[in-house]
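See structure below.
All protein chains but one are shown at their positions in the complex.
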Amino acid sequence: MKGNKNKRALVWVGILALALVFCTTSLCLAGELDVFAGENQVLRISGGTAHIPVMKAAAQKIMTFNPEIQIIIAGGGSGAGIKQVGEGLVDIGNSGRQATDTEVAKYGLKMVKWAIDGVAAVTNPQNPVKSLSSLQLQDIFSGKIVSWKEVGGKDAPINVYTRDAASGTREVFWKKALKEGDITEKANVVVSNGAMKTGVSNDPYSIGYVSVGFIDDGVSALTLDGVTPSMASVKSGEYTVARGLFSNTKGEAKGLAKKFIDYLLGPDGQALALEKGFIPVN
Amino acid sequence: MDVKAFLSKSMFLGACLLSTGITLGILGFMLVLAYPLFARGLFWEMLIQPWSPGQGLFGVGPMITGTLCIASLAVVISIPISLGVACFVGIVHPGGKGRILKSVVEAMTSVPTVIYGFVGVFLLVPLVRTLFSGGSGMCILSAGMMLGLLISPTMILFFVQSFTLVPQNHLDAADALGANTVQKFFYIVLPWAWKSMVTGLILSFGRAMGDTLIALMISGNAAAFPESVLDPARTLTAHIALIIAADFDSIEFKTLFVCGISLYAMTGFGVVLARGLGQRGRA
Amino acid sequence: MEPKIKITGLDFYYNGRPVLENICMEVVENTITAVTGPSGQGKSTLLMTLNRLWESIEGARVKGDIQIRFGQKFQNIYDPGFRVSELRKKVGMVFQMPNPLPMSIYKNIVFPLKLTGDHKQKDAAFRVETALKRSFLWEEVKDRLNEDARSLSGGQQQRLCIARALILNPEVLLLDEPTSSLDDTSGRMIEALLLEVKKTCTLLLVSHYLDQVKRIADKGMHLSRGQITQEW
Partner (left out) sequence: MASPLWDRAFRLFAWGCSLVLMGAFLVIIGFLCIKGYTALTPRLIFGDTGFWDAVLLRRQVFDGLFPAMAGTLCLIMLSIVLAVPLGLSTGIFLAEYASPRVKWFFSLVFDILAGIPSIVVGLFGFCITLFLHQCFFDRLYPCLLISALSLAFLVLPYMIRTTQMALESLPVSVRLTAPSLGATQLQNIVYVLLPAALSTILSGIILSIGRCAEDTAVIMLTGAVATAGIPKSVFSSYEALPFYIYYISSQYADHSELIKGYGACLVLIFICMNLFVLSHFLKKRLSQRLLFRH
């Protein structure tokens, strides 16, 4: 009987010790996440699809730290992000472009830029064409050049991929790379950076454009006027088709939204941005 | 007791009116939201105009064309297959083999459309691209083939059901006269069942028109008038899914209601047509 | 020998087509009155006018006067104030095909009590037993009251249906060819049962077996093309 009692005590001590270790380690690990303790709200985020990987990673960290918090992340594109946060449908609206003055005035938006990102024209890795001039790029997207042969590639038609109207990536690419030139109606339309990457990586004769953060083995980034888009060239300002990644709130950010944005701007968040292929601002 | 009867009847009637209200409410809501377009006389123009926001043109003409092309192709692909399978089930092997096949076809109706889309993206699109080198593979043909596969089970079941409308004694008579299978089919089954079969066709066409995911995932979504089956195209349904994220006050967003109303009108017309046929068929 | 039912000038139309024309007849209390005639001549319809069961049929219309005596007073059953459900409790009906409900034997018999809300009362089980005894079924089913009623044989099912009609102690029982779907032995049993029931009830029997009618009916009439052509 006595031995049994001792054993039980031992088990309890063990459990307590384990719990203690657990608590301390989680406390030590938490650090920046501490501000999220005690929160139990829902945070709604939507908009730019380039932002999603960072948002997801941040959300996972926060929700693991405090399961009471629920962070909802939807895509939709920059336009949707700005519109929805303005209408109050979400707490944070992401955009891959600056909100226009009218949008800012209409909704009283506050923009926070937490990373810089380039938009690169991409092709399938099998495509021998690795560099284009701005003019060639414009002609391809406007539909004037229809064969890869004309720009030094195989004798195959060019399949242009573009994004939908709400896309900030599209806006930036159209303004800075295409100089506001036409995009052919025959272009395949996809709804996100991820979808663009999928489309281009599966189509040997494709051309499209994605956020630099999304570039991997599946697609090859085109050198534009002699400049290769990369984190370094975007950071140095050499590659000009770049934009900020913004998180917008209606009015000054409050509560959980503010904490979330602060987290993105803090060391942890910035590290996440770097990890996902964007250039941190701090 | 009479109060109870009255109350229950009113409740059932109320439910019925509510359900009806939903049907009409959907149309009404879209008409109200599209009213600005009607008021400016833009609605009818939009049905035929091309889509090029750069030039301020927000017509859904390409989408209507795309929808009709893809749905027609789907039905054209589906008809012979469905007819063949329906004959197998209903006429050639009405017994064991046919019953098994029919069960499989019934099971096929429960495959989610998103699965067809998914397989389309990763199996059919690359296949089409390799076979017809050049295109992106996301085209009317791919979408039409997948949609054809999607609507086939429905069509088959409809055909099989039409075949059962043929009176057994007619078939027995044909058998007694020594008719072979093909004669039985052309001289007895078809004349009896064709009206009901056309009804099935119309309804399948409506189903093909109304599907969103397959078109959205594998038809390429280009907003231009398609010129060949290897061109990408955008359907009305995919257009709704693509534009829903746009600015709510923008004219792009308003075009959604043009799409919605056209889809409602086309499928509604199909239902009325199918019913008309069905009723005359019965008379 | 007092009359129980008086029918005068009864017409029945189905989708504008006359099925019964100017039926006049009287049924005497505690007798079996048989209606014979070829099929499709309105025999079943005539029964249905007596408990207003035709009212659930689309496109049917009735004209004329049917009086049934409950207690001392004759009442017009088509009187607007006369409640259909009350009428049908007093005028039971048995159909050509036995129609047990898809439930246990006990629940089938007790079903009419459930409709009036009496099935929870203490005497419900006793009333079930009485009804089953009156229809000669008790001995056969007393040990299997919880079995599905559809597991009984055809004759048993028909007797079950009669028991179900009897549990409400109806004053009139309408029988629409109750033995035609049964074999001879079961049919004879039903006949014997009807003669028993006659003691407390007025029976109106539609049948096309002339010999059956001769065996058990007190009075008969022949219906042809919607009219009574012969009485005896």
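Each chain gets a letter, A, B and C, in the order it is written, and its residues are counted from 1.
Here is the rule we go by: a residue touches a chain if its C-beta (ideal position, glycine included) is under 8 Å from a C-beta of that chain, and two chains touch if they have at least 3 such contacts.
Note that the structure is a prediction, hence the values are computed from the model and not measured.
J.: The complex has one chain that is not drawn here; which of the drawn chains does it touch?
T.: Taken over the complete structure, the missing chain's partners among displayed chains are A, B, C.
J.: Return the single residue from B:Met46, B:Ile70 or B:Leu149 that touches the missing chain.
T.: Spelled out, the listed residue whose C-beta touches the missing chain is B:Leu149.
J.: One chain isn't shown here. Among C:Lys4, C:Lys43, C:Lys89 or C:Arg127, which residue touches it?
T.: From the options C:Lys4, C:Lys43, C:Lys89 or C:Arg127, the contact with the absent chain belongs to C:Lys89.
J.: Among A:Arg44, A:Arg97 or A:Arg170, which residue is in touch with the absent chain?
T.: A:Arg44
J.: Looking at B:Ile115, B:Leu131 or B:Ala173, which makes contact with the chain not pictured?
T.: B:Ile115
J.: Among A:Gly48, A:Gly75 or A:Gly93, which residue is in touch with the absent chain?
T.: Result: among the candidates, A:Gly75 touches the missing chain.
J.: Which residues does chain C use to touch the chain missing from this display?
T.: So the residues of chain C touching the missing chain come out as 51, 53, 56, 58, 84-89, 92-93, 95, 97, 99, 101-104, 107, 111-112, 114-116, 146, 148, 164-165, 168.
J.: What chain A residues would touch the chain not displayed?
T.: So the residues of chain A touching the unseen chain are 42, 44, 46, 49, 52-53, 55-56, 59-60, 63-64, 67, 70-75, 87-90, 190-195, 198, 216.
J.: Since one chain has been left out of the picture, which residues of chain B touch it in the full complex?
T.: On the chain B side, contact with the omitted chain comes from 1, 4-5, 8-9, 11-16, 18-20, 22-26, 29-30, 33, 80-85, 87-88, 91-93, 101, 103-119, 121-123, 149, 152, 156, 180-183, 185-186, 203, 206, 209-213, 217, 237, 240-241, 244, 248, 256-257, 260, 263-264, 267-268, 270-272, 275.
FYI, only the chains that are shown with their structure count from here on.
J.: Going by average Cα coordinates, which chain is farthest removed from chain B?
T.: C
J.: Take the average of all CA coordinates in chain B, do the same for chain C, and state the distance between these two points in whole angstrom.
T.: 53
J.: Could you check chain B for residues that touch two or more other chains and list them?
T.: none
J.: Which bits of chain A are touching chain B when the two form their complex?
T.: 76-77, 79-80, 83, 87, 156-157, 159, 161, 164-166, 182-191, 198-199, 202-206
J.: In their complex, what parts of chain B are in touch with chain A?
T.: So the residues of chain B touching chain A come out as 50-54, 62, 121, 125-126, 129, 133-138, 220-224, 231-232, 234, 242-243, 245-248, 252.
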